[in-house]
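Every protein chain of the complex appears in place save one, which is left out.
On to subunit A.
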Amino acid sequence: MLAKRIVPCLDVREGKVVKGVQFRNHEIVGDIVPLAARYADEGADELVFYDITASAHDRVIDKSWVSRVAEQIDIPFCVAGGIKTIEQAREKLAFGADKISINSPALTDPSLISRLQDEFGRQCIVIGIDSYYDAETDSYKVKQFTGDEAATKDTQWYTQDWVEEVQKRGCGEIVLNVMNQDGVRGGYDIKQLSMVRAICDVPLIASGGAGIMEHFKDVFELAKVDAALAASVFHKGIIDIGELKQYLHANHIAIRL
């Protein structure tokens, strides 16, 4: 049976892993490669590295650490941050990344998704979506350039429409990051994730809000996502990945132990 995946996310800034609360006030958590190796040893199923400054500042991530991660860890990993061209994507994949994740540049130019898919196949094209609940209109909407508070802006996309659009254009996986709850650790947004799950035919990764082990159980059981991504609960040692996987296994969720 296909296992549900536990995916630690390492937000990268200036070559270090950082974590902010609701995308603000980033603090350094540690070095990239040792943290990646530790998570692989503890049983992480996959890793995601986001260069949170790259899109907003029009910079491309320093590629050298991608290769160092690929040399040392034996689980899949995805690289995100400022990838706007086929060549930038090719470079990350050639250095050993299994997937590349596109967020803001896909909103600027949605044709990038289909061009990447034509070149590399959709299996390595992940679309990150930063979605928030807009209370005024009682709807879910997409934000862009969330890596930098000053640059963050609203888009014209409703989340449902963008989820449909990126699949039509050929993405292989979607990471849905729900901004309202990120860092607050109050649980994944089950309602929103369930809504997206219903219209998502590619693997769906839930992101944002994990605080306790039960949140992971809920998001797998109730929202039926394929993977759950989290950062601070792992970086700060609030949840141990090994213990989390034992807990999920005991609760009859398909997990690789």
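Methods note: a contact is a pair of C-beta atoms (placed from the backbone, for glycine too) under 8 Å apart; a residue touches a chain by one contact, two chains touch by 3 or more; residues count from 1.
Just so it is clear, contacts and distances are computed from a predicted model.
Hidden chain, UniProt protein name from the list "Sarcosine oxidase subunit gamma family protein", "Heme exporter protein B", "Imidazole glycerol phosphate synthase subunit HisH" or "Dynamin family protein": "Imidazole glycerol phosphate synthase subunit HisH".
The hidden chain makes contact, of the residues A:K16, A:R90 or A:R115, with A:R90. Across A:D130, A:E173 or A:D189, the single residue that touches the chain missing here is A:E173. For the chain missing from the display, the contacting residue among A:R122, A:K143 or A:R185 is A:R122, taking the whole complex into account. Where subunit A meets the missing chain, the touching residues are 1-3, 5, 40, 45-46, 67, 70-72, 74-76, 90, 93-96, 98, 118, 120-124, 172-173, 200-204, 226-227, 256.
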